[in-house]
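Here the complex is missing a single protein chain, while all its other protein chains stay put.
Now for subunit A:
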């Protein structure tokens, strides 16, 4: 199939209106949420059904053309960056909620449904816990690809803990069901392998999710400390006491200053750290633990603990936390958002090392983090107008990941590897590890057509596959079984 034939075949699949060939139209899709990387695809299709997705992938397979699936494009690692000569499959039209079964705590959705829409569909008694901060726009398909987390995942877990089944189109154009509406179907846990595979193993066209009852009570406080070390020790003390907060978020002095300038929540500018702690659960248990948390914060040196009195005040606390990224624009012309993980107990030391490094580079690094699980989001501030500063900031952001790895952590907690962190993969994983990843990739997509150039540090081919199982004609006919 030549290029022209592919275009015509895709046109027949999705219809003229949903096939984009014009470069100006395609520019809409040249980046995801990480704007440093841009690539216009050869063409884009916006299929309207799972079957159309399958037909598009099958056409790409026959034409030998790579493809990238895209949801809302809110990802922060370039995971949905198009491939130059490839097809971009935009899933925004697959936005139907197919089934809501609250007796069984299940929802079945198409990949283009937004994260927030799932919770809306099961409100007011149930909700869908993974809550990336982009939840109003980001799609469940994208969440599945990235194994998205969010502020509440320390207690509730990640996307992978909530997906029970998927209908997946593999790169050869076949449709398979992995997992199901029920738990534990026999065989390998392909679901566990697929969720978080960043679009490199196939594209999900139907997704079964577990939803859970909305907690009876929620209690939120913000405590201010003189230093991030003190606040970090408070986090450890809370968790050591056997308390698992719904969310536990920390901001450093720079972030407090920026966020307060935007949110006007009355945060004391000049304090070293703010800790937002939210407990949820059964009312009695929640109240008992909240008293404990309040006194732990005081014991660890906080002289300013503010408890939200109502939903409006709770919303204001969160507004300040969620303002942290956009607010940084008020104190710095540009910034990179880094995403690294460290064992929680190493937080205080890691923060000192980041400060030292920032001083060495002569740049400001503001810190916001999901403190419960040690997921750091250092914001590396720079001015792109100053020659060389962007490059220095990027180098600094990379060295922060080195610090995370030295502390026993990870190069990404929730943003994914995408294109942006491929260069760091070989620092975290050895050759044997990467080769094993490649085996999985080859099992799903031996020709490497699904989202090529992502996750793995260097392009790899699957090569000869002497051991690959081929069904014998007798087996196909049901006349023999292989043991």
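Keep in mind that, in the parts below, a contact is a pair of C-beta atoms (placed from the backbone, for glycine too) under 8 Å apart; a residue touches a chain by one contact, two chains touch by 3 or more; residues count from 1.
One rule holds for everything that comes next: contacts and distances are computed from a predicted model.
This figure omits one chain of the complex; the name its UniProt record holds, of "Glycolate oxidase", "Cytochrome c prime", "Glycerol-3-phosphate-transporting ATPase" or "RNA polymerase sigma factor (Sigma-70 family)", is "Glycolate oxidase". Of the candidate positions A:161, A:294, A:334 or A:364, contact with the hidden chain is made by A:161. Only one of the listed residues, A:239, A:365 or A:380, touches the absent chain: A:239. Here one chain is not drawn; of A:6, A:297, A:380 or A:425, the residue touching it is A:425.
Of the listed residues A:71, A:149, A:199 or A:453, the one in contact with the hidden chain in the full complex is A:149.
If you put the hidden chain back, the residue from A:196, A:245, A:378 or A:452 that touches it is A:196.
Contact residues of subunit A toward the unshown chain are 102-106, 125, 146-147, 149, 153-154, 157-158, 160-161, 170, 174-178, 180-193, 195-197, 212-216, 236, 239-240, 242, 244, 281-282, 284-285, 288, 341-345, 370, 373-375, 408-417, 421, 425, 428-430, 432-437, 439-444, 455, 465-469, 471, 481-483.
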